[in-house]
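As you look at this complex, bear in mind that one protein chain is not there, while each of the others sits in place.
Should a chain be cited, it is by its letter among A, B and C, assigned in written order, with residues numbered from 1 in that chain.
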Amino acid sequence: MADYLPHTDDDVQSMLTFLGMDSLDDLFAHIPDAIRLANGLDLADGLSEPDVAAIFAGYTSANKAKATAMTCFAGGGAYDHEVPAVVKVLSNRSEFVTAYTPYQPEVAQGVLQAIFEYQTLVARLSGLEIPNASLYDAATALVEALNMAHGATGRQKMVISSGVHPHWREVARTFARGTGHEIVEVPLRDGVTDWSSVDVSEAAAIVAAYPNYLGVLEDLSAAKELATKNDALFVIGADPVAAGVLKTAGQWGADVFVGEGQAFGTPLSFGGPYLGLFACTPAQVRRLPGRIVGETVDSSDRRAFVTTLRAREQDIRREKATSNVCTNQTLMAVTAAIQLGWLGTYGLREVATRCAQGAHYLYDQLRALEGVEALSSQPFFREFAVRLAKPADQVIASMAESNVLAGLSVSALSGGPDPSVDVDIDNVLLVTVTERRTKDEIDHYVNVLREALTR
Amino acid sequence: MADYLPHTDDDVQSMLTFLGMDSLDDLFAHIPDAIRLANGLDLADGLSEPDVAAIFAGYTSANKAKATAMTCFAGGGAYDHEVPAVVKVLSNRSEFVTAYTPYQPEVAQGVLQAIFEYQTLVARLSGLEIPNASLYDAATALVEALNMAHGATGRQKMVISSGVHPHWREVARTFARGTGHEIVEVPLRDGVTDWSSVDVSEAAAIVAAYPNYLGVLEDLSAAKELATKNDALFVIGADPVAAGVLKTAGQWGADVFVGEGQAFGTPLSFGGPYLGLFACTPAQVRRLPGRIVGETVDSSDRRAFVTTLRAREQDIRREKATSNVCTNQTLMAVTAAIQLGWLGTYGLREVATRCAQGAHYLYDQLRALEGVEALSSQPFFREFAVRLAKPADQVIASMAESNVLAGLSVSALSGGPDPSVDVDIDNVLLVTVTERRTKDEIDHYVNVLREALTR
Amino acid sequence: MSGAPFPGGRAASAPLMGHETEPTLFEMSVASRSAYQLRTTGVPATALSELVPAAHLNPEVVPIAEVSERDLVAHFTRLSHRQFSVDLGMYPLGSCTMKYNPKFCDAIAGDPGLNAVHPGAPASLSQGWLEILVTLEEKLCAVTGMSAATLQPAAGAAGELTGLLLMRAYHEAKGDHRRRVLIPDSAHGTNPASVTLGGYEVTTVPSNERGLVDLEALKSALGPDVAGIMLTNPNTVGLFEEEITEIANAVHDVGGLLYYDGANLNAILGAVRPGDMGFDIVHMNLHKTFATPHGGGGPGAGPVAVAPHLVEFLPGPRATRVGDGYFDWVAPTRSIGRVHGWHGNALVLARALAYIDVHGGDGLTRVAQHAVLNANWLRHRLRDILPAAYDRVCMHECTLTATSLKNKYGVRGLDVAKALLEEGFHSPTVYFPLIVEEALMFEPTETESVQTLESLAQALERIAERAQVDPDSLRRAPQSTPVSRVDEARAARQLIATADAIR
Partner (left out) sequence: MSGAPFPGGRAASAPLMGHETEPTLFEMSVASRSAYQLRTTGVPATALSELVPAAHLNPEVVPIAEVSERDLVAHFTRLSHRQFSVDLGMYPLGSCTMKYNPKFCDAIAGDPGLNAVHPGAPASLSQGWLEILVTLEEKLCAVTGMSAATLQPAAGAAGELTGLLLMRAYHEAKGDHRRRVLIPDSAHGTNPASVTLGGYEVTTVPSNERGLVDLEALKSALGPDVAGIMLTNPNTVGLFEEEITEIANAVHDVGGLLYYDGANLNAILGAVRPGDMGFDIVHMNLHKTFATPHGGGGPGAGPVAVAPHLVEFLPGPRATRVGDGYFDWVAPTRSIGRVHGWHGNALVLARALAYIDVHGGDGLTRVAQHAVLNANWLRHRLRDILPAAYDRVCMHECTLTATSLKNKYGVRGLDVAKALLEEGFHSPTVYFPLIVEEALMFEPTETESVQTLESLAQALERIAERAQVDPDSLRRAPQSTPVSRVDEARAARQLIATADAIR
């Protein structure tokens, strides 16, 4: 029997007396007997915190793949970046952690200003003027972008490069069941989107990825042109770390940017909570999904921040809202602001550069290995796909024995065949290098992979 | 090259210009050349935080005895108690951690009130009215008690039971080199202080331990009587966890209580920082060492707290101060207040009771083991000493292979023969059980010890 | 001349020492100052221009901010001192269940054994995580009386939309194309918004004078084109829909499904289960009922549990017990597909499981009992100054109304809410649900003591007194907070969403 309840038996008694009641059951007396639980919940009794900790110790030891025990070369939208102690400490400040959505700005300036700073950073990294205060993750941010495109164009066709992460595409397909959007996925050739292979007329959105999920840096000018020509919104799903050095979505001409913000201070976390980045052009501001914080003043003319443009939101606009999102991922947004503040202008560039250096250093060695072939000849940033002489999942399993998480199996990621890969997908491995990987670790990877292939 | 310095090269230049200087060296120009370091420090260049973390990972993995990896049956003044997440979080609030001694009470009410609450708890647990705001640890608290006794009586003779922890006694001997106190250590017989074996006349202090360091609960009435008869201060070094259920120092008639507060929320920490508990009777208040916080009001008559009776302290009284202590162990005192708040009245009783239950459960089983003999037949609280058929250090080493930290070798603790043990001290093992030890762990201990003795 | 044009570094912005504003990170920035420190890797530092074609390189440097670690710490610590939170005091926001968030559960989520696991690691290397997900799913089903659940939705609204897509998949699998979803007029805004995104039209059902769904109106709104109804029970007014079985029968009779908005689940833990009320689909807000922290607006988690006939449609892949102590990812046969980029807000899920394990069935039952006790005590305690909109036993929250203060003194509910901030309490939810005039919705939660409730009541008594004596002071409230009443209209008129916005 463990809980966090303050009431003593005396408290309960005197409170019931105040209410003119005899027992706690009286409070539930108006619930029809027919549906009342007769014998409580079918759950074991409570355990003390240390007892529960012992159960969880079993779980954590069964998680062999933790980055603290296995060198991580897996990416695909989830990256093993440095998160310094200072960022953990600040983002764990209980004022940030245990606050609700800032409904009363007078006592929520901390969260509001931190979101404002986050928004500024998202705008800068996306090259687009209007950010929002966060969405669940990149995949659902893409869905919001599609909804925005529908709102802007009145059209239903969503033309999506299959260089967009397979999970994001799958999520888009799922939600299209409700919105009725037609999702058209464009195949890749040699790692690059073959826009010419599909009919983009009447498209609401043209969606490209930068770099694409297989790591390739596509030239997005053609896609932009297509979007312009067809009056579609141009949506870019970009790696925000790349934005430290590569062209921004705005520079490529995007109307909407979406991205995954996990790389900014959030640990791998088995996939969540992550951070859906979103920004758009001013033309779309009234269609913005989710919350946005704006600057204003208080009654003494001091600068103050507040959530604004609330008339778009579900609590006011109800079924006509731009989105249904309410609770989003504020703490991750605040964390991203802190992590980016820690990295600073040149730290982010350095991280991006080191990722690219490490990835290319590994790539150059792998190309020399027997049984390894590059999937494409295109330029890439910090991850790349290789075609192995064996199924990727087998290689991953055998490299795991040497405490190396070799990467991601592209067929596992795609859940089967996928228009992004035109060779035997089972043998394709997606390999990622972050700034945390040392030369020794990379060299070790090469040796372990060589072994795995010859075993 | 890593550091936490904000200045950019431009900052440095413009600041130097403001000072009319050319280089940073100019700031040090008035230091005679003959002693200036010509080539900087003989230390390697700085490393980044993650590089240093990698070095420390080597240290932590070489620490085989961590309580997270080895079941801890060692005690002897340092205990493996439950410290819940909530206590860690609260005591790590950066306002508590990164504050200085509360010199400006107007902006230090947080620390001051927390110390006031700590002082209240020390007074209650010691049964003595006047606590202080903390001392370094129990050993140095004992030294302060001896100094107080000297101040109160003008005498130099300190009669100390050898049931007092060997390290505390050693520290008392060390500092007696300066104060000139004569330290008289009283032997134990069957684990109990044989006060009659020494001459206590003209003693400044009679010092007893409760329980004594071998775990035994001595009847302190005789010692109290001796102190009264000889006009000496009666000093008790007590286990504050025991105070949850056993008689307090005040109830035994102590003039001064000292104790180790590590058990209240501070992890084992390889011995420090710990917490020196101290309390005395009102008669000794002007001789109190260290700081004390008092309640008062602010200029608007609101309750406020402030360090008080400052006229005793070194910064004011200088060579006539009651003690030289300045920085003490405030954060551990605040932590103790938080941990005790979490335990509460009945939680502390429960912890104390479970310690005793576990220790007796183990003791009863060990008595049945061949090659194990109880060192004394006296009642004990949560630790006890046994005489093994083999040297204790050998047994500890071999039990460590089964991930059991068997206890402490009493000869290692004493640094050789000691008046507290009248048998072959090398074979004496001090065994401790806290509330964290489960029946399974204790049963396992018995098996592993049996094995170690028969190997 | 000082050489330092832009002063900074004061703590005056922390309420500890005054009420000045805190500069932004960008205002603190100084060219070439930095805080970051990275691992020494030994990887060849090839110039980026040799690795990536020039066409891809940004010719400009994107400015982030350039601050020292020390200033970063000071800035965000000071911001934290400008932020109210549960840890500072009572946060009685109705419908939000701002209970105490156990630090233990945070510690669980902070363990690298959980948070350093890559979501794409094979199941064989992340068995601990899969077991957590399976176990949580099982326990949530036990709490709600359902068969299976998806843990992917990242918040309540995401759960709602997922639930509506399940509803759609269910009907469509039967070739049944329905058009409308019913929603009571007291519903939370996410409900209608989700309905639209689910491809349905909203039909609003009025509440009756008892604050409950008007059963007759409901029945007349029903028809063969109704896909289902979304309800929360207790409803958003804090009252239990006593005719829930009749409602369920009526909806089921036309072939519709019942969706349970779990935002108010805290009220009924161990007392009654949505499944037993007849619901087919249930979402839960783990960030409410199961005490995971709100993070200033997320992350949350909105698992959706379903009755047997909907299991085959659940999003996939789902962590599944496939053998003796072995777990794998399995996609339900007719899955609607993923609704999240990975497996949901996993660390939030782990926290919730830890919370459930600590409480157990007995503890969860007490949670609801005490939550309901607190709300009723408060309702009764405040009856003379802020009467309940519906004066009878409520569940975990009570909707009070400030109409009499408004009529007598011109003091609105919002003014009361703002004045409460000066008294050291967070405001209740104001002007929700929409069906109650001048609504002040208090949800004390079970973790507040009766002393705290009494203190809140006394604060409200003082405010009621001020309404009489000095109503203007309430309209100017709050004054003792980091900023005073904020000009929301101005913010909306001229959007300044970033530090770079043109002013």
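Going forward, contacts are C-beta pairs under 8 Å (C-beta built on N, C-alpha and C of every residue); 3 or more make two chains touch, one makes a residue touch a chain.
Treat the numbers as computed from the prediction; the structure is a model and nothing was measured.
Taking the complete complex into account, B:L268 is the one of B:L268, B:V372, B:A385 or B:A452 that touches the chain left out. Of the listed residues A:A2, A:L288 or A:L413, the one in contact with the hidden chain in the full complex is A:A2. Residues 2-4, 6-20, 28, 30, 33, 37, 68-71, 73-74, 77-78, 81-85, 87-90, 100, 102-103, 358, 381, 421-425, 447-459, 478, 480-482 are the ones on subunit C that touch the missing chain.
Against the chain not shown here, subunit A presents residues 2, 4-11, 14-15, 17-18, 47-51, 54, 84-86, 88-89, 94, 107.
In the analysis below, only the chains that are shown with their structure count from here on.
Inter-chain spacing, taken between the CA centroids of subunit A and subunit B, is 48 Å. For subunit A, residues that reach two or more other chains under the stated contact definition are 49, 82, 84, 89, 94, 436. Multi-chain contact residues of subunit C (touching two or more other chains) are listed as 32-33, 35, 37-40, 67, 69, 73, 77, 102, 104, 106-107.
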